[in-house]
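This structure is in structure tokens; I'll ask about it shortly.
A single protein chain has been removed from this complex, and every other one stays in its place.
And then subunit A:
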Amino acid sequence: MAMTTEPRSDRDVTAIDQSTGRVGDVVFAGLARSSGLLIMLALAGVAVFLVVQGSGALGNTGDAVYGKDSIWGYVWPLLFGTLLASVIAMIIAAPLAIGVALIISHYAPRPVAKTLGWLIDLLAAIPSVVYGLWGINFLALNLVPAYDWLQRNAGWIPFFEGPVPNSGRTMLTAGIVLAVMALPIITAICREVFAQTPKMHQEAALALGATRWEMIRMTVFPYARSGMISAVLLGLGRALGETMAVALVLAPSLLVSFNLITAEQSSSTIAANIALNFGNASGAKIDTLIFTGLVLFIITFAVNFLGRAIAVRGVAKG
């Protein structure tokens, strides 16, 4: 540092200090800090709003909770439906998204991978109401033969009891639509994470005689594990909160039902239920609906925390 050969660099340092100056540093730090703070404030604001408005519904009974005995009797079937639809969506979307991301990052030649990535990103740009309309008018109708087949051949499983509606508007259809909607988020993140795997690790694995699949299993997956979980969690967040598409596609009832291919006995989701009923709600019913929103908020939070915990544990092990 104090060598005689370095006077120039010393001057450079001071020059840098003077030119962009401390002002830039201070302003940027301030901006970044206030952005972070703003997010916290927004989140806190939502939480406070939900608690203040929703807690009034805790004692609601009868008409105010749409004819149920208590608020919990109203929330539980909705919560169940929300989780069911999201789980179906994740079961379909997660493997699919990871597969697509692998194709893009490791298998396909560059131009193909680029186009595919671009197409997947485009899925994210489609408004959810359009997904809903597509779900009703195209997907649901075309799934009817498949549902009929399921009912005939697997009807003894409670999931596929039926009866199958000719419109095809079922929990499974809603799950599939949600899966398609969550696909771009999961794929985009997985793709980025997979691409970050150190080249050295991969080449080392290949050099040891690993096949491509073995290389991916031994180097890419362990490295990307926490990123993949984050990606699936973000997708799950989208599925949990999706409103319009589900409200259109699902034929909801207020009950707990594992029957996936019927319109008669199909659970509803919290977000869709709010969208369906808020317009005509007044007084205590509004509190009830906001309370269901609070429950969704808490569940989303819990799911995220859980996921992070799993992700962190995975890293510590590896």
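Basically, a contact is a pair of C-beta atoms (placed from the backbone, for glycine too) under 8 Å apart; a residue touches a chain by one contact, two chains touch by 3 or more; residues count from 1.
By definition in this document, contacts and distances are computed from a predicted model.
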| item | value |
| --- | --- |
| Listed names "Glycan metabolism protein RagB", "Glutamyl-tRNA(Gln) amidotransferase subunit A", "Transport permease protein" or "Phosphate-binding protein", with the criterion being the UniProt name of the chain not displayed | "Phosphate-binding protein" |
| Chain not shown: contacting residue from A:Ser34, A:Asn166 or A:Gln196 | A:Asn166 |
| Which of A:Gly30, A:Gly67 or A:Pro158 contacts the chain that the document leaves out | A:Gly67 |
| Residues from subunit A at the interface with the omitted partner, ascending | 66-67, 136-137, 140-141, 163, 165-169, 247-248, 250-255, 263-265, 268, 276-286 |
